[in-house]
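Just one protein chain is left out here, and the rest sit where they should.
As written, the chains take the letters A and B, and residue 1 is the first residue of each chain.
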Amino acid sequence: MTTGRKPIYLDYSATTPVDPRVAAKMIPYLTEDFGNPASRSHAYGWVAEEAVENARSEVAKLVGADPREIVWTSGATESNNLAIKGAAHFYAPSKGKHIITVATEHKAVIDPVRELEREGFEATFLEPDANGLVSLEKFKAAIRPDTVLASVMFVNNEIGVIQDIEGIGNICRENNIIFHVDAAQATGKVKIDLEKLPVDLMSFSAHKTYGPKGIGALFVRRKPRVRIEAQMHGGGHERGMRSGTLPTHQIVGMGEAFRIAREEMDTENERIRMLRDRLLKGLSEIEETYVNGDLVHRVPHNLNMSFNYVEGESLMMAVKDIAVSSGSACTSASLEPSYVLRALGRSDELAHSSIRFSIGRYTTEEDVDYTIRLMKEKIAKLRELSPLWEMYKDGVDISKVQWAAH
Amino acid sequence: MANVYFDHNSTTAIKSEVLNAMLPFMQSQHGNPTSRHVFGRNARDAVETARAQVAQAVGVQASQVVFTSGGTEANNFAVHGITAGLVRNGFEKGQILTSAIEHPCVSKPAQALQANGWQAKSIPVDENCRAKMDALEALLHAPSSLVSVMMANNETGALQDLPQIVALARAKKVTVHTDAVQALGKVAVDFNELGVNAMTISSHKIGGPQGAGALVLDKRVDIEPLLYGGGQELGLRSGTENVAAIVGFGAACELAMQNLQKYRQKTTALQAKLDAALRAMGANVFAEDANRLPNTTFFAFEHIEGETLVTALDKAGFAVASGSACSSNSGEPSHVLLAMGVAEDIARGAVRVSFGSTNTAQEVDGFLIALQQEVARLKQYSAIAA
Partner (left out) sequence: MAYSDKVLDHYENPRNVGTLDKNDPTVGTGMVGAPACGDVMKLQIKVNDAGIIEDAKFKTYGCGSAIASSSLVTEWLKGRTIDEAYAIKNSDIAEELALPPVKIHCSVLAEDAIKAAVADLKAKQGK
C-alpha cells in the first residue's frame, strides 16, 4: 500500500479544518479592520463591534437562542469551566452543593467538577449504560434535595452518542436544578433549538464546526434568567460575565462557520451518514470487531470500533496513512485506555484496540474505501503477530488465562 | 473611517510577516496539537516554536511560558492561581496588594477574592502615576501574599520601578506579579532582570493577533489553573491551543525584538514633538515627569470633554482614545487619573494618543492642526455655555 502521501484526515472530532469561506471572512479583520471592539471613540472600534454582534446573531440562530444569551469565550473548555464553576458558586448558597454529571463527559467538564469537589461540593458521576447513554431512571435516582447543577454532554466526543437532553432537562426543571450541556461536538451535527430545549447553559466551540481554534461561546438563558459568577474579571466585557478583549477575527470566523452549518447541515449530514455507513459495512467484514456506543442515537460523523487482539498503539502506527485517534485527542497523550470506553464496561483490551474514525466536510468516498482496505490489510498483519489472536484461533478463552503481573 | 491610527495601546494592526506566519494555520495546517498524527505533530511543533520565540523576547526558558487567550485571562490566572497555590501549600491568606492604577483585570479578580477571605488592598500612586514605595513598605508590614504592579500603565504610559518593588516584597517573601502587556515591544522587558515571579503579556498589543497572551512564570511559583480540562500547557491551562494566534504571537514577539531600537527612536521623536506642542497649547500632560513609554501621551484641556474631543478628532481622521479603551465601561473618569490626584473635571477631559511604528511626523503635524482647530472650536462652545 502506498505511503508517503499526506494522510487522510479522519479526525474531525479532534478539530476541523477552517472552511475556506470562514478564513476568507476572517482575514480582513486581521488586516484593515483590526480595531478593538471595546474602543468607543473611533470607527475602527465600531466596525469591529458591529462584526462581533453580527457573529453573535449567527451563533444564536444556529441554536435557536437570543443573541443576548450568547457570551464569547476562548473555547468550550472555558465555557464549561465558566458554566459549571460559575453556576455552582452562584446557586450553592440557596440550593446546595451536590452536582450530577456523567463518567463519559469530556475532561473539560470532569475536571472543573473535581475542582469543585476539592472546594467542598459533592459530585455523582453517573455510569452510562453499555451503549453510552444515560437512562432517565438512573438520572432521576441520583437527584438529591441539595442537587444544584447537572452537566450532561449533548454528543460524546469519542463515541458520538447523543444523550436525551430534552428528557434530562425536563427532570432538571421539575427538580429546580440548573442544567448545563456541553455541545462542543453537537453544533452542525444535530438540531439544537434552545427556544424549546429545557437547558440553562450550553457550551460551544468553533473549531469543531469548521471555525477557528481559540473561540467559543456559552449560552446563558435569559428567560427564566440564569446567573453565573464570572471567572475572568476585568473590563466588564460580555455584561460582566467574561472580561477580556474580544478577538474580532476569531469571532467573525465562528459566526461564519455557524452560519454555514445552519444552512448546510441537513444535506451535509446525509452525505456523511452515507460515508459512515459505507465505512461501517467495510470494517464489519473484519472478524472480531466491536462498535463502541449506540448506533442509533449517534451522530453520523462518528465511528468508534475496537479491533480485538491487536494493541492500540501499534495499530495507530500501522495506520499512519490515515489520521485517526485512539481514545480522545482532546486529552493529553497518555498510554491509558480511554476512560470513556471503560465506563461503557469495555474490557481494557478492547478499549486499548479502539479507533475513532470521525468523518467530515472534506471526506470522500475514496477516502473511506482506502481506509477500509488499509484497515483490513493492517489488522491481518498485526493479528499474524499477535499471540492473543493465535490463542483465540486455537480456542483458548483468554479471559480464563492466568496472566503474570507486569 | 479615520485614516490615522493613534490608538496602539488599545490594539494594533497585525504585521504582514505575522499574518503570513499565521495563514497556514488558518488553512491547510489545521491539526489539534494534542493529536498524535502528523497533523497534530505539525501543530504541536508550531506552538513550541512560538513558545521559544515568546520566551526569548522576555529572556526566559520556553518552559516558563504558559499560553492563554490574552492578557485578561493571564492576569486573572495569575491572581487566582497564585493565591490558590499558596492555599494548597498551607500558607495563610494574606493581603493582595495591587497598585491603584492597575488594569481592572488585575484589581477586579483581587477584589473578587475578598469573598473567599482574602484582603485586597490598593497601593497608592503619586501625581506622576508611580507606586509610592513608602506606602508599599507600610502595607507590607501586615502579612501579605501577592503584590501586583503593572510595568507600564496603559493610559499614562508611566513606567514603574519594579526592581525596587520586588526588593521590598522579597524582603517579606511575597510573590510579585507584573502586568507587562503595555511594556512589551515598547521598552526592554527582561523577566529575570525585573526579578518578578510572574508576568503577563498579550499578543494584540505588539502587532500580533487578538486571542493570545501568556503568563510567564518563574519556576518557584506553584500556581493552580484557572481553566481545568484536557490538561494542555502542562496542565496549567486546559483548552485546545489557539494555534494560529499563538503562531502569530510568536512571530510578533520576534519582530518586536528585532525592531525595538527603531521603534523607540521613532516613537520617542513623535512623542517629543507632540508633548512640546501640547505644552505650548496649555494642555495638562499627565505623568509628565515619570519615566514613560515612548509611544504614549495622555493629556487634557481644561473645560473640554475628552469624549467630545475624541469624537471630533475621529471625524477629522484621527483615531485616539479617551480614558482607557481596553475596558468597555465608559462615562466614568479614568480611575488612573483619580488615583494620581487629578481633579475629576480635568480627568473628564483626558485624551490618549498612542503611537505605533508606522506613524509619521507628518501625521503628528496633521493631528496638531486638527487638534488646535477642534480645541479652539470647543473652547468657544464651552465659553458660551459658561
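In this section, a contact is a pair of C-beta atoms (placed from the backbone, for glycine too) under 8 Å apart; a residue touches a chain by one contact, two chains touch by 3 or more.
This one's a predicted model, so the numbers in the text were calculated from it and none came from an experiment.
Colleague: If I'm reading the header right, one chain is hidden. Which shown chains does it touch across the whole complex?
Modeller: Result for the missing chain's touching partners among shown chains: A.
Colleague: Among A:G86, A:P128, A:G214 or A:G312, which residue is in contact with the omitted chain in the full complex?
Modeller: A:G312
Colleague: So one chain is hidden, and I want to know which residue out of A:E195, A:E365 or A:E390 touches that hidden chain in the complete assembly.
Modeller: A:E390
Colleague: Would you indicate which residue among B:H8, B:R36, B:R237 or B:R292 is in contact with the undisplayed chain?
Modeller: B:R36
Colleague: For subunit A, enumerate the residues touching the unshown chain of the complex.
Modeller: 309-314, 317, 333, 335, 337, 347-349, 352, 384-390, 398, 403-406
Heads up, the rule we're going with is that only the chains that are shown with their structure count from here on.
Colleague: Between subunit A and subunit B, what distance separates the C-alpha centroids? Give it in angstrom.
Modeller: Centre-to-centre distance between subunit A and subunit B: 34 Å.
Colleague: Name, in rising order, each residue of subunit A that touches subunit B in their complex.
Modeller: Answer in residue numbers: 6-7, 9, 11, 14-18, 20, 23, 26-27, 30-32, 34-36, 38-45, 47, 74-78, 80-81, 106-109, 111-112, 114-115, 205, 207, 212-215, 230-237, 243-250, 316, 320, 323-325, 329-333.
Colleague: Which of the residues in subunit B come into contact with subunit A in the complex?
Modeller: 1-2, 5, 7, 10-14, 19, 22, 26-28, 30-32, 34-40, 68-73, 75-76, 80, 103-105, 108-109, 111-112, 202, 204, 209-212, 226-232, 235, 238-245, 307, 310-311, 314, 319-322, 325-330
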